[in-house]
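With one protein chain held back, the other chains of the complex are shown just where they sit.
Let's turn to chain A:
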Amino acid sequence: MNEAAAVREAPVSESAAPAQTAAPGIGAQADRRAAAAFARPGLPEIDQSAEFDVRAYAQTAEGLRPEQADLAAFTEEPLTRPGLDAVAMLAGLCAGCVAQLREVLVTPSHRETRVTAFLTTRAYELHWSRQTLRAILAASGAAAPSHSAGRRELAPWRPARRALTSNLLGHDHVALTMTTGLLETLLTDLLHTRLPDLDPRLAPIALRLHHMAETHAAFYEEQAHLRLARSRRARLITRAGLRRWRWPGDQIRPRLPLRAFGTSADLVKLHARLASLPGLTRHHLVTA
């Protein structure tokens, strides 16, 4: 593999302003200086080249509300088993969002303000998606997955261990988080696009979920690309992390096999998209 051929050098941010520190004082000038005092934005870890407009995303994200689904139709004629299973699994995946947030926030990704603004908004969207999916299950007379569905294992020392190892790896670890975020979003989206085949009445919901997932994927993909392109170390960490990556977590019930998500052609396309990221040309999906 000629890895260098896949590497696109992202522009390295220039050092902008010199370091300023808040000067203690009671005068108006000192107050003004302190109000506008910033840490050095020219730090090498700062990336200013991202094009995805997180503020615009945060501003327009509304989430898919239960009242936007035709619930009465599902009461009249409940979903059949395959539809129920797919909706229940998607609800479980949405429920796992907060646990996933925890996993990410203990790593160096929590310092990435674009990433945390994105995750904050995404969690809000997924909350409503989950409520809507649960409402569809309830309308169909099926029990919604419990609150704990989708929660990743809460081994007491796990966050501490994860915080320590990821922070020792440092800033380059963010590339792995962005890449697995992309991968999980794309896999989940395969299931979204399958919904209308399972029951045509799920088509409007599926389309909304698909659009949301496309936005999330666009964010992750750009972030992963920028970071992998810039650092060989990020590529090493990401490849090693992907080898250990398992999805979905053990807590997801029901758990559909990967073949239920899409055809093998769909998976080949997904692989190709992942392989277009710098340094991941040879990567193959691993599923738990």
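One rule holds in what follows: contacts are C-beta pairs under 8 Å (C-beta built on N, C-alpha and C of every residue); 3 or more make two chains touch, one makes a residue touch a chain; residues count from 1.
Criterion: contacts and distances are computed from a predicted model.
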Among "TonB-dependent receptor", "Fatty acid desaturase", "NitT/TauT family transport system ATP-binding protein" or "4Fe-4S dicluster domain-containing protein", UniProt-listed name of the chain not shown: "Fatty acid desaturase"
Residue in contact with the excluded chain [from A:160, A:203 or A:240]: A:160
Given A:114, A:210 or A:269, the one touching the chain that is not displayed: A:114
Which residue of A:34, A:218 or A:236 touches the chain not shown here: A:34
Contacts of chain A with the absent chain, listed as residue ranges: 13, 21-24, 28-29, 31-32, 34-36, 38-41, 43, 45-48, 54-55, 58-59, 97-98, 101-102, 105-106, 108, 110-114, 116-117, 119-121, 123-124, 127, 147-148, 151, 154, 156-157, 159-160, 163-164, 167
